[in-house]
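Reading through the structure tokens given below for one structure.
For subunit A:
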Amino acid sequence: MEQLIKKIKGMVHLRAYGKQRDDLHFVTVDKAQLEMILAHLKNYEGFTHLAFLQAVDLLEEGKFRLIYMLYNYSTNVNLGVNVLIDRDNAEMNSIHKLWAHGWQYQRELHELFGIDFPDSPRVHESFVLEGWEEMPPMRRDFDTLEYSNRTFYQRPGRSTNDPAEYMKEKIYKNYPAAPVIRRDNE
Partner candidate 1 sequence: MSNKHIDEIENQMKLANESLPEKECSLFADDRPTTVGAFNKYYEGFLNWARSRSLWMLAFGTGCGATELRPLMTSRYDMSRYGIAPRPTPRQASVFVVGGYASIKTIKRIIRSYEQMQGPKYVIALGSCTINGGMYYDSYNTINRLDYYIPVDVYIAGCMPRPEALIAGFNRLKEKIRAGECEGMNEYVEKFDWYKKNQKQIIKDWNMPDYNW
Partner candidate 2 sequence: MSIWTQVLYAAISVTVATVYGLTLGGIVRKIYARVHGRFGPPVWQPFLDIIQTSSRRVSVSHGNMFLLGPVFRLAGGLGTYLFIPVIFGSALFGNFSMAGDLLLVMYFVFFGQLGMALGAGQGGHPYSPLGIARGLAQMSAFEVPFTLAVIAVAIQYNSLNITSIVAAQQGSFLNWTLFTNPLAVIAAMISMLGMNMHSPFSIVLAPQEIPIGPPIEMNSGFLSILQTNRGLFAAAKLVLFMNLFFGGATNLLEMIAKTFFIYMFSVFVGAAYPRFRPEQSFRFFLKWPTVVGVLSIIYIAYLGGVS
């Protein structure tokens, strides 16, 4: 794995590298070099499978992090290739030519985060939200509660409880403490 990282380092500008587990690594690369490195990983390093493509809204930094999670079937290693893109007018190149099913992820990202993938087929069709008109709902500055209140007729009198507190209060009131199971090896 180190060799691979080195190799990547030799090829592109490696912004960050992190190792989560033995079989789970993350690298962060530049936006412009992403396609190149993905193609390389797919064609020469055996990362033939795109497990998912997901985004994280880094509101505070004004960025989106896109995670291309690749998987190598022969070594059973996951490699997440991260790339940071601007949050305003977010736009990214499409990878549907590398992985045909990529268009579906991109369509999802377009709908839920508002990230555009100009070449991707059918990217502007609605994915799960049929006819959504507001701000893309997965952006962190979208206030779902406000939206829900505005749209979905809250039923008055609804209250929320913390389940643990609630159970202690209502069900186990008569018990001094919750029963604790002790095991020998502890």
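Behind the choice of candidates: all candidates are chains of the complex that A comes from, given by their letters.
Quick note on the criterion: a contact is a pair of C-beta atoms (placed from the backbone, for glycine too) under 8 Å apart; a residue touches a chain by one contact, two chains touch by 3 or more; residues count from 1.
Since the structure is predicted, the reported quantities are computational estimates derived from the model, not experimental observations.
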Touching candidate for subunit A, same complex, options 1 or 2: 1
Contacting residues of subunit A [partner candidate 1, same complex]: 126, 128-134, 137, 142, 144-145, 147-148, 151-155, 158
